[in-house]
Structure formats: structure tokens, C-alpha cells
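Note that one protein chain is taken out, while the other chains of the complex remain in position.
So, chain A:
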Amino acid sequence: MKVYVAIKRVIDPYIKVRVKSDGSGVETANVKMSMNPFCEIAVEEAIRLREAGHADEVVVVSAGEAACQEQLRTALALGADRAIHIETDAVVEPLSVAKLLAALVKQDQPELFILGKQSIDTDNNQVAQMLSALLGYSQGTFASNVTIESDVVTNGVRQAIIVTREVDGGLETLRLTLPAILSTDLRLNEPRYASLPNIMKAKKKPLDVLTPETLGVTIKNHQDVIEILTPTPRAAGVKVDSVTELVDKLKNSAKVI
């Protein structure tokens, strides 16, 4: 089975972002960029599927500016076989990303496509669901466990995967017909680190560069971001010296207990 993974270049999760004073966006100049943490989990899961003999090839894809290739090289160093960069400087909203990925799927027909559940910059949590809708595939979002049902084989093709999902109030397990789209939740796995020899080897692995035009997709924007605002900061608090003082404050000043 062929597994595709989508990855996104985002501001490093440990950076505290600053809103630009003119409200046009957040400061990205000289800010450390990384692979979105949920995408790292997606890459890890795909590689584990290959190590377990379920996947023959792991392909990583990213859409965006030229610098995305850094994150694609990282994924190759982690063990992906080849990479596809869909190069564009346009703002790509989730629906456009889904259309670009759907065009690739139609060309190459992977049985499984794994994405992160959300990117930590725009916090949308939409692309995986949109991709499965465009393709008419099943979806297993917020996955915390994935099992290939290897005993069910028809015409040489595995028919289903079992996906446990993290939902409000507990867990839900689904059986999905392949081909399927998955999105990863935090507890699916713990991503590995790339070793130095693998980073060197990754430089030689194939990385194809495509454009939205070659995929026949027009990037359309459905939303205008009018302004980026800084959240109102909380008023400074006080330190109390004892439990008695704390309880007194909560009862008599804040009146919450």
C-alpha cells in the first residue's frame, strides 16, 4: 500500500508569536520555523506502517513557499521515500490545500493519506475532512490508534483499517473502507528524531516540485483576514502567602467560592 502524508511549515511551537503593530499579521521575519507537530506524528505513523510491512512507499507532500522544502527534507530524513513540493507563494486556505492534495491523489492513487489534525498557526482543523469529502473517501479524524486489518484481503487489496479516535468524553473506534484519509491526534505516537546519517541520505532522495497550475488547481480565497489583533492581556494578579489568604481572597474579593 502507498501512504501519502501532508506536512506544513509553521512557526515553531515553542516560539511565543508577536502580532505586528499594524495588525497585518504576526511577525515571521527571523522566526524559527518547524514542521507542524501533528504532521510529525503523521510522518511517524506512515513510517511505522512501512516498518510493519503494511506500506510499500511513503510520500510526503507540502504546499507553499520554496522554504517548505526544508520540512520535506526533514520528513525524508525521518524515513519518507520521496517528497512532492507544490510551490506557491499564494495564501493557501484549507479548501485550496485539500484541492491540491486531491489532484495528487487522483494521479497517484494512494490507499491511505495521513494528515495532522490541525496546524498550530491557523488552528483550522479542516484539511483532512475536506480532502476526504472531495475524494469521496472515508475519514478517520483525531486518530489515537491505527490498525490495519490485514486478514481481510479481497483481490489482493486490504479492505479496511481500524481507527480509534479521540472524541469528547472518551474514545470511538471506527472501521474504515480503504482508500481512507486519517488525521492524527497527539497520542497516536511519539515521533522519532532524524539521525545525522539519515539527514545526509535525505539530501539524495527525490523531491519533485509541482505547481498548482500543473495540477490543474486554481487557488481561490474564500476569506479575507481584515486584521490580526492582540488578545486583551489579563490584569496583573497578586501572590498570596498562605492558603488562608487564598481562601479569603476567593471568598471575599473574587466571590467565586
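To be clear about the criterion, a contact is a pair of C-beta atoms (placed from the backbone, for glycine too) under 8 Å apart; a residue touches a chain by one contact, two chains touch by 3 or more; residues count from 1.
Operating definition for what follows: contacts and distances are computed from a predicted model.
When the unshown chain is looked up in UniProt, the name that turns up among "Electron transfer flavoprotein subunit alpha", "Cytochrome d ubiquinol oxidase subunit I", "Energy-coupling factor transporter transmembrane protein EcfT" or "Na(+)/H(+) antiporter subunit B" is "Electron transfer flavoprotein subunit alpha". Checked against the hidden chain, the listed residues A:6, A:43, A:78 or A:95 yield one contact partner: A:95. Residues 11, 13-14, 16-17, 19, 26, 93-95, 98, 117-118, 120-134, 137-142, 144, 162, 165-177, 180, 185-187, 221-231, 234-235, 237-244, 246-247, 249-250, 254, 256-257 are the ones on chain A that touch the missing chain.
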